[in-house]
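Yeah, one chain of the complex is gone here, protein chain that is, but the others are all in their spots.
Then we have subunit A:
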Amino acid sequence: MKLEEYKGIYVFIEQREGIIQNVALELLGQARKLADELNDKVYAMLLGHQITDQAQSLIARGADEVIVVDAPELKEYTTEPYTQAICQIINERKPESLFIGATTLGRDLGPRVSARVGTGLTADCTKIEIGENGEMLMTRPAFGGNLMATIVCKNHRPQMGTVRPGVLFAMDADESRTGAIVNYEVKFNAAKFRVKLLETVKEDNNLIDITEARILVSGGRGIGNKEGFEAMDALANTLNAEVSASRAMVDAGYIGHDRQVGQTGKTVRPDLYFAFGISGAIQHVAGMEDSDLIIAVNKDKHAPIFQVADLGIVGDAKQIIKKLTERLEKQN
C-alpha cells in the first residue's frame, strides 16, 4: 500500500427516506476544518435513490465534491448494496480518511466496509484531530466511558472512523460555496444481496430526537416511578423541553431506549440539562457533560453529578420538580 496515493477526506452522508441526517452535516463541518488544516479536499458520498437534488446542499455545508450514487438498490439501507458502493468508491478513489456517523446504520456499515477493504476502523469517536505527521488522531471513550483512548491507523488507508452524533459541529449553510457534483455508477453484484428488508416501522415519531433538544429534563433513580416521570413531563411542557433519562430508568421500563443519555445511550449537548435524581455515574456523565448549563438535584450531597453540575441543589428532586413547575406555570 502506497500511503501517498491516498488523498481526500470522505464523508458518508446518511439519509433516511431521502432526509439527510444531522450527523452527516456534523461530519462535513468537521471534515471541512480538517481539510483546511491539511490543505486537502472534502468529498461527500451521497447514496440513495432519487436524491441527486440534495447534492448542492452538501456543498453549502462544506463539501468540495459530492459523489452521488443514485440507484434503486440503495433506496433503503441494507448492508450489502451500501458496502459494495462504498468499497467501489474506496478502491477507485483511494481516500486518505473516511468518516461515517455512529448510528445503527453506520455501525452496521462501517465494520463491514473496513473488513472488506482491510483497513482499521475506530468506533464511536468523539473527537478527530490531526497529528504531527498529518495522521488522524481519533479519540473515543472506552471502559464504559471511564477512559479516553486516542487511536491511530498508521499504515492502512483509508483511516476510518465512526463518529457519535451530536458531538461535532455542522457549519452554517454557505450558499456561495462552489463545488462539483459527480454522478457515480456502481456495478452491483446482486447475487450477494441476501438480506431482504420487509418493512421499516417507526415508533415515537411524535417526539423530537433528544440530541436535537435545546432543553432536556432528565431523570434517574431519585425520580422513582411513573408518577415521577409524569411530573417531569409537566415540567418539560412549561419549558418546551424534552424528557430523557439515565440507563436505570430505561432498564426499569419507565422510558424508551431512544431517550437514554450516556455511554450506551445518546450523547447530548443541550443549552440546559436538568439532572433530577441522577447520581452521575461516569457512563451517564460521558453523554451529557458538554451541555452548556447543567443543573443537578440530588438527595446525596456527595453524588458525583455535582462535580459536573454548574448549579447543584441538595434536596428531594420530586418536590423541587413539582414546585418549579408550579412557579413556571404561573410565570407563563
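Definition applied: contacts are C-beta pairs under 8 Å (C-beta built on N, C-alpha and C of every residue); 3 or more make two chains touch, one makes a residue touch a chain; residues count from 1.
The rule is simple: contacts and distances are computed from a predicted model.
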- Query: Just by its UniProt name, which of "LLM class flavin-dependent oxidoreductase", "Fumarate hydratase", "Acyl carrier protein" or "Electron transfer flavoprotein subunit beta" is the chain not shown in this complex?
  - Reply: "Electron transfer flavoprotein subunit beta"
- Note on the structure: Of A:Gln15, A:Ser244 or A:Gln283, the residue that touches the missing chain is A:Gln283
- Check each of A:Gly18, A:Pro72, A:Gly134 or A:Gly315 against the chain that is not shown and name the one that touches it. A:Gly315
- Task: Touching the absent chain in the whole complex: find that residue among A:Asp70, A:Glu96, A:Asp124 or A:Glu242.
- Result: A:Asp124
- Message: If the hidden chain were put back, which residues of subunit A would touch it?
- Response: 78-80, 103-105, 107-108, 110-112, 114-116, 118-124, 131, 137, 141-156, 192, 194-205, 209, 215, 239, 257-258, 263-264, 271-272, 281-283, 286, 289, 292-295, 297, 301, 306-316, 319-320, 323-324, 327-328, 331
